[in-house]
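Only a single protein chain was left out; the remaining protein chains are all shown in position.
Let's look at chain A:
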Amino acid sequence: MRLLVHNLLMCNKCDKNNYPLKIEVNKSVIMELEFKKDAILKLIPKLDFEVLSNTVRELGFKQFPKQIPPNVDQDLVFLKDLHRVLFETHIMDGQLTCPNPSCKRNYPITNGIPNMILTEDEQ
């Protein structure tokens, strides 16, 4: 599961305070992917950048910027870091947890795939 996916996922049970999901990582891997500048630039407006940045820094990449730098289309260093965290970092095993204190529902990540299915009782 890429962090790009995490950026879009919310708790399927709750309507409020259901995003972003907290990540607990048991295993992650880096898998290289060809850098495509235009693809990354197109992706940026779709991201909740604050959530991505907080998540990335919580996972250990402390120097990742808190905001999108100015002249981003010229900033190859930033774009390559972004590519690394969005496309090349895979959470293989772990869990996602709802941030709502009255929910805290866990969604497992197994072999790189998050499972967001609710049980019948939860629907």
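Just so we're on the same page, a residue touches a chain if its C-beta (ideal position, glycine included) is under 8 Å from a C-beta of that chain, and two chains touch if they have at least 3 such contacts; residues count from 1.
The rule is short, and it goes like this: contacts and distances are computed from a predicted model.
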| item | value |
| --- | --- |
| Chain left out of the displayed complex - its UniProt protein name, from "ATP synthase subunit a", "DDB1- and CUL4-associated factor 13", "Dolichol-phosphate mannosyltransferase subunit 3" or "Methyltransferase-like protein 5" | "Methyltransferase-like protein 5" |
| Selected residue (touches chain absent from view) among A:4, A:25, A:59 or A:103 | A:4 |
| Selected from A:36, A:80 or A:104 as touching the chain missing from the view | A:36 |
| Touching residues (missing chain, whole complex) on chain A | 1-2, 4-5, 8-12, 18, 33-34, 36, 38-40, 42-43, 46, 87, 111-118, 123 |
